[in-house]
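One structure is given below, encoded as structure tokens.
This view holds just a subset of the chains, kept in their places.
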Amino acid sequence: MGNSFGKIFTITTFGESHGPAIGLVIDGCLPNIEVDFDLIKKDLQRRKPGQSNISTPRNESEEFEILSGVFEGKTLGTPISIIVRNKDVKSSDYNTLKDIFRPSHADYTYQTKYGIRDHRGGGRQSARETVARVIAGSFAKMILKKLGVKIQAYVSQVHSIKVSKPYFLLDLDATENNIVRCPEPETAALMEQAILQAKADGDSLGGVISCVISGAPLGLGEPVFDKIHADLGKAMLSINAVKGFDIGLGFDSVLLKGSEQNDSFTLENNSVRTKTNNSGGVQGGISNGEDIYFRVAFKPVASIKSEQESVTNSLKEVKFSIEGRHDSCVVPRAIPIVEAMAALVLVDHYLRNAAVKVQPFA
Amino acid sequence: MGNSFGKIFTITTFGESHGPAIGLVIDGCLPNIEVDFDLIKKDLQRRKPGQSNISTPRNESEEFEILSGVFEGKTLGTPISIIVRNKDVKSSDYNTLKDIFRPSHADYTYQTKYGIRDHRGGGRQSARETVARVIAGSFAKMILKKLGVKIQAYVSQVHSIKVSKPYFLLDLDATENNIVRCPEPETAALMEQAILQAKADGDSLGGVISCVISGAPLGLGEPVFDKIHADLGKAMLSINAVKGFDIGLGFDSVLLKGSEQNDSFTLENNSVRTKTNNSGGVQGGISNGEDIYFRVAFKPVASIKSEQESVTNSLKEVKFSIEGRHDSCVVPRAIPIVEAMAALVLVDHYLRNAAVKVQPFA
């Protein structure tokens, strides 16, 4: 249970890190969408390990194969299934860790829940699963593109280093210009330096990803439980290592008074707009046509080279180090994952809203 | 759509603020649970407007009627339906606002999504809907009580005033001793003062609620999308006025290095425990037996007495004030709502886990 996401545009992911393949099924994709293979490749490339000196040197395969749902380059409206074979698999790396519950990993919780686990590379708990999410997200983006919706995520914080400005003062198109994926070049440089230092120390850093959705249609979100930001929150919190989510001013809105926080309505070319956008484009759980923006907090990577204490399967206390090839900071590579999950939520709610705006009733 | 929550212990809520009634259906409640009527009343009392000088003087009815699913004081395993009639309804209060899109309310988004809305008291967008959540939560708590699970929420921040200690250094049993529901008496006093000042100013304040779940069983949470904290996050973000959620150290974990954040495993009386609990009781989306704790950020109440600018249904710009009886800070009354939503997530996942631990296979 729990491996599917979305109510109409529904994805199901599968696969263990060191098993034969990672994959996904998309059920509910619109028919007749031209598949943008370059977009999929580009998004996978942005998630790929080994893309820079601040990411793990693991050379994971990202070659995907479409098994169904696409015919002569277009979606059929039937389930789209795609797999990515696991290739550069050094399972032996993990043999020494086979019996150890790695701290702040899910070895212990998987073992106690299921009574069995694939210990190799984390098995199902591995972030390799996000390959499937990124591919699904690319399909969602193909639909959003036609709707004029743009999703741009960027690294806004690494450890204690933060961007200096709100999103609307940044040049988000500059995000991909550096390996940290921070649109402020000088801040990016400091972040890179901090990550390299952590790497040298055998340690790891966390960070915050900010994400901006512009051009989102009015009316997305289903009160009362499936508010658009509740589903965005769940989507983000389901990503490995994420520990927090807020939308609009989020936790900072607590520091404002109602008179400061409220977004007054005004008319702009005869259409209703808000003067400010402290709400982050959502009111009552429904998108209001303004930019949707939110933050996602990632804890530091749990796999570190420094010696740690833990317990084994057979309940013995041990000291050990993790020798595998790991990121010292995962947030630059998590950018396409955040975008993908956002895209999935948007498309799903777009299709759900179609059942409210259905012809000939709307 | 979107008015149901939970996969096995599923609640559906209904009702507009000034319609005949607010209500709910619980489908999937265990049979043979003795109904604790006092608990329901107590939880409703904690949510009730007019309970103190810092809450709205509206005198809402909270008398509930059980329509089904309970027989001779016990649950039947069939759907439990409960309604609360809306009584102290001053719809005329809202007539002047009938055509105005109140800033940072959902008038505009409901109107554009549905092409119709019940403007009286916010209709479906009103926080009156949370009456239904609180009742559902009380039923969930009846089950959790038998499992030894305790849920304690408290106000940890109002505007810029914060409690000074982490939860495990606070006396959470003292939470109900003051009207702010903050377990630090001196901080509570400052918060109360701030709220009264905002009230005097015709303004409003936001706040943060912290929640601690102790005694939660190991193994709750379904990777990869239905991680326990992803479902907790969605639950909290679906509450009116909530703009942020984090678990464990949350956004603050970004400031730690991996070596500082990781929770080492150790043995305690031959059972596996973590030395620290920075993860907030969850690893890989599955509960690890430690305390689950999280924070929920509430923006300031949108209904304020100060003059505001907005737009009408017929696209005219207007200035107006909200004269209704509103809270200046909603967080003290939101405590039982946060607890209720947490209880719903816990029980639902407890029942979902039953399908993993089913006899004779486990």
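Chains: A and B, in written order; residue numbering restarts at 1 for each.
The rule is short, and it goes like this: contacts are C-beta pairs under 8 Å (C-beta built on N, C-alpha and C of every residue); 3 or more make two chains touch, one makes a residue touch a chain.
Keep in mind the model is a prediction, meaning the values are calculated, not measured.
Enquirer: With 2 copies placed here, how many are in the full complex?
Expert: Copy number for the complete assembly, per this file: 4.
Keep in mind that, in the parts below, only the chains that are shown with their structure count from here on.
Enquirer: Using CA atoms for the superposition, what rotation angle relates chain A to chain B, in steps of 5 degrees?
Expert: In short, 180 degrees.
Enquirer: Quick one: chain A and chain B, Cα centre-to-centre, how many Å?
Expert: Whole-Å distance between the two chain centres: 26.
Enquirer: Which positions of chain B touch chain A when the two form their complex?
Expert: 1-5, 7, 13, 101, 103-106, 108-110, 112-115, 124-125, 129, 157, 159-160, 198, 201, 203-208, 218-219, 221-227, 229-231, 233-235, 237-238, 240, 243-251, 253-267, 270, 272, 274-275, 278-280, 282-288, 295, 297-304, 306, 308-311, 315, 317, 352-353, 355-356, 362
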